[in-house]
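Here it is, the structure, as structure tokens.
A protein chain is absent from this complex, but the other protein chains hold their places.
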Amino acid sequence: MTLAAELRRWARWFLPGVAVLLVILAVFPIWATGYGVRVMLQLFMWIALAQSWNLISGLTGYVSFGHVAFFGIGAYTTGILVTKGMAWPLAALAGGAMAVVLAFVIGWPCLRLKGPYFAIAMLGLNEVLRVAASYFEGLTGGGLGLSLPTLDASVRIYYAMGLVAIAVTGLTHAIVTSRFGLRLMTIREDEVAAEAMGIDTFRYKVYAFLLSAAAPGIVGGLAARDMGYIEPISVFPLITTITMIVMVLFGGKGTIWGPVLGAVILFTFQELVWAHFPHAHQVLLGAIIITVVLAMPRGILGVLQQKYNLPRTV
Amino acid sequence: MPHVTPIMLGQVIVSGLLAGALYAMVALGLGLIFGVMRVLNVAHGPLLMLGAYVTYWLFSTVGLNPYLSLLVSMPLVFLIGVALQHVFVRRVVDAPELSSLLLTFGISIALVNLAQLAFTSDLRSVEFLTGSFLVGPFAFSKSRVIACLFAAGITALAFLFLQKTRLGKAIRAVSQSREVAQVCGINVQRIHLFAFGLASALAAAGGTLVAVMVAIQPEMGAVYTFKSFLVIVLGGAGNYPGALLGGLLLGLVEQLASLFLTTQVNEAVAYVLLVLVLLLRPTGLLGGRST
Partner (left out) sequence: MPGPILQVRNLMKSFGGVTAVNGVSLSLEAGKIYGLFGPNGSGKTTLFNCITGIERRDQGAIGFKGRRIDGLKPHQVFHRGIGRTFQVIRVFPELTALENLLVVTGGDYARSRERAEELLRFVKLEGLADEYAGNLSYGQQKLVEFIRVLMTDPELILLDEPAAGVNRTLLNELLDAVRALRDRGKTVFLVEHDMKVVMGLCETVFVLDHGEKLAEGPPGSIQSDERVIEAYFGR
């Protein structure tokens, strides 16, 4: 069966399925409890985070160990702006913009480094930002945290998060099926050859990095609004980055739906286990990373792709 | 900016060198793993942490002199390192470096959280040596000085080992070229096992020595992983003597920076230094291999 025919067979039942699901999710808040809405809102947030991490690390192979930095800076930007009176949707967008700026500041020097060195540089980023947030006390409330004026906007934030998740998935689809996406992948496949074939790998890496920072910034802002309170340890935790990484690795890096799959599975597991056994949960995350690297480097979706001969653009 | 007297400067320089010796020893371990196997071991910090906990445990249960516990922590963590290499790491030795990075990242998460489960995140300490040596106008914390002496000694032994013994030379041979070493009849697999074990032992030694100085908790190792990477980058990947100088340099820079900046910003100093060196001299200040 040719690639085109395969894609058509795939689309015939998958896309309507997704459409039905979207309709269900859209009317969900009407009959769900506050808790239910909150849970789903978080799921959307994780989907957005995982997809974003996928954009840089899954496609270009440049592993970003510090991606939570963008989430945190979005949270703080939004939090500060909201306390100064700005409406939260606008503030969240500003959070996204700030995250992109930070991505540029970090990416400009660091993306010149080769893959492994870039990863090392990103490892240190977390610590630095946590320290910085504590340091600039006047603005951020220091180690004590920042409180936002109380507001019950969970339902609206649910829709906002949902929109971001859809947008990032759509963006991923657009990229993976375009020449831009192919070029990003060549960086992962063989950066030296890509350069030799005229691809300005630095510029492409920067684009991917900037794109991958926007959504975490926005959802960071939305999460801040939802939680109503931010402190450095809650918005720059290593566990957020780890979870993002595991979701994408487990689901299938470099694919469109892999991060979504990984997010759904791991989020469910997280809701059931993490609350009660946080450290056992993290040991498990570590074990999953080890297993994926050794046994299923393409994640669950990769395994399915091979078994059922699915196209790459899935 | 505070007024800096020559005495302050002298104090800071010596403190820097004292700290640097420790950094050098721990970083040598990381450098060995990278040099021999081209693996970036993110789990290096957790191995240091294990060493610290061994020391703590021996001290609090049987009152063993922490410095004597080196004789336990080093061999024990050596074995743990060998086990990790045999079960996990050897499978990614030939894979792209990103795979080994992710793998050791996963291992480090597992180790840190296993430690959390076993020891809880309560801060522990080993109150053994307090006070300072007074030398003229200078005062040096006793534990720092002793730690430096041990670190220097262990590092010197490690270098002697690498230079003089057959196993050490084999390690250096494999670092240079695995193919040539194999042709010369060296069992590369065994060298990998040993190197990883040795590196882990060096990390554990670092843990034992700092156990007397800092609060012990499961996440204590992370900062040492990062700084070890920095030292390797400074000294040049694969350049073992370079690790020594890199460590001393890092110690110096940190202490000097603390004269002018608050301690919180010290982390940022190390980070900025890393990025700068990677950008300007990726093969290290002393020249080594690039990846």
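Per-chain residue numbering starts at 1, and chain names A and B are given in the order in which the chains are listed.
In this section, a residue touches a chain if its C-beta (ideal position, glycine included) is under 8 Å from a C-beta of that chain, and two chains touch if they have at least 3 such contacts.
Treat the numbers as computed from the prediction; the structure is a model and nothing was measured.
Note on the undisplayed chain: of the listed residues A:55, A:75 or A:185, the one touching it is A:185. Taking the complete complex into account, A:197 is the one of A:90, A:105, A:151 or A:197 that touches the chain left out. On the side of chain A, the interface with the absent chain consists of residues 2-3, 179, 182-183, 185-186, 188-190, 192-201, 312, using the contact rule stated above.
Please note the rule applied: only the chains that are shown with their structure count from here on.
Centre-to-centre separation between chain A and chain B, using Cα means, comes to 33 Å. Of all residues in chain A, only 61, 63, 65, 109-110, 112-117, 119-121, 123-125, 127-128, 131-132, 134-135, 242, 245, 249, 279-280, 282-283, 285-290, 293-294, 297 touch chain B in the complex they form. Of all residues in chain B, those touching chain A in their complex are 40, 42, 88, 91-92, 97-99, 101-103, 105-114, 116-117, 222-223, 225-226, 229, 233, 262, 264-265, 267-268, 270-271, 274-275, 278-279, 282, 290-291.
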